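All protein chains of the complex are present and in place, except for one that has been dropped.
Here is chain A:
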Amino acid sequence: MNDIIEVEGLTKKFPPDIYALENLSLKIKKGITFGFLGPNGSGKTTLIRILVGVLKPDSGKIRVISDSLSWAERSEKIGYMTQSSALYQELTVAENLDFFATIYGVSSKEKKKRIGELLSLVKLEGKERSAVNTLSGGMKQRLSLATSLVHKPELVFLDEPTVGVDPSLRVEFWDYFKKLNREGTSIVLSTHVMDEAARCSELALLRDGKLLAQGKIEGILSQAKTKNIEEAFLKLEGGE
């Protein structure tokens, strides 16, 4: 089994009758960075929420990692960074990291080392004792990323991880994602920024809950017979 995620015929409808996802099928390979690309409202967040298990689909089959795992076993292998940072505002940076590490079963011996590593990755060293509500938006975004990686998950969902992160740190983030891929971690992220799409190993183009295309970026471009992803988007959309 080379795919870490398999989705078939997935549909999610919100009342009254918004089809956030419509008959969506895709496969995501292990150990790559897979991107959901689409404008606001295209269903990226809904898809991620269904895959991490906080939202129930109306119909369709999904497999994430393996069907034979219990809820707790599977969710321990998954990291999830929400679109807007989900942190305990009154707690300090270190307390937030410690909390998420503990509920994901990181041993107390390993916790300290791991928290140190992540703090330096997201450039929050020295901020351990600061309450989250005193941090800037970008800092919160970075801490949010750190809390989703604290337990070394084998599959990470990142919902628009680079929004509000300054360009040089954004480059570092992407380098880190590649490093995680090399270590075998699978990353699924969403973005509405077209130029970030080029950094993903594979892509799914979403529009109004429908899958326009999926595969390697070169494949999508040649399928649409265009040179850049924006044009591909327009062509594929019109062609439907």
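Annotations
In this section, a residue touches a chain if its C-beta (ideal position, glycine included) is under 8 Å from a C-beta of that chain, and two chains touch if they have at least 3 such contacts; residues count from 1.
Note that in this section contacts and distances are computed from a predicted model.
The complex appears with one chain absent; UniProt names that chain "ABC transmembrane type-2 domain-containing protein" among the candidates "Oxidoreductase", "ABC transmembrane type-2 domain-containing protein", "Transcriptional regulator" or "Ferredoxin-NADP reductase".
From the options A:Tyr104, A:Phe173 or A:Phe233, the residue with contact to the chain not on display is A:Tyr104.
From the set A:Ser42, A:Ser75 or A:Gln141, the residue in touch with the chain omitted from the display is A:Ser75, counting the whole complex. In the complete complex, the residue from A:Ile4, A:Leu47 or A:Leu87 that touches the missing chain is A:Leu87. Taking the whole complex into account, chain A touches the unshown chain at residues 49, 52-55, 71-72, 75-76, 78, 80, 82, 84-92, 95, 99-100, 102-105, 131, 147.
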